[in-house]
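Removed from the display is one protein chain of the complex; every other protein chain stays in position.
Here is chain A:
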Amino acid sequence: MSVEETIKRIQSQKGVQGIIIVNAEVLICNAGIPIKTTLDNSNTVHYAGLIHQLVMKARSTVREIDPQNDLTFLRVRSKKNEIMIAPDKDYFLIVIQNPSE
């Protein structure tokens, strides 16, 4: 079951507004650069940059408390939609969904 198919399926689910895959390298300075997206360019860059910082903060919070723990998922629910972020070692997967649509 390839990643491409899964992402296509997510895209076709009800209420999904966009999917962004962001590079998450820490040491090299190309962090927070979107690799693949279904949204328009300006929004993508906006989301990628802001969410990158948020995820770094969340991850450091979890790991400072217990270094063997790690962040697996982050959901930011707002009035209009929900931003779901799944971090990996090298990439983030961000999905913006409006569940009540």
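By definition in this document, a residue touches a chain if its C-beta (ideal position, glycine included) is under 8 Å from a C-beta of that chain, and two chains touch if they have at least 3 such contacts; residues count from 1.
Please note the rule applied: contacts and distances are computed from a predicted model.
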{"item": "Choices \"Dynein, axonemal, intermediate chain 1, paralog 2\", \"Pyruvate dehydrogenase E1 component subunit alpha\", \"Large ribosomal subunit protein uL16m\" or \"V-type proton ATPase subunit a\" - which one is the UniProt name of the chain not shown", "value": "\"Dynein, axonemal, intermediate chain 1, paralog 2\""}
{"item": "For chain A, the residues touching the chain missing from this view", "value": "1-3, 6-7, 9-10, 13-16, 21, 26-28, 35-36, 59-60, 63-64, 67, 72-73, 75, 82, 84, 86-91, 93, 95, 97, 99"}
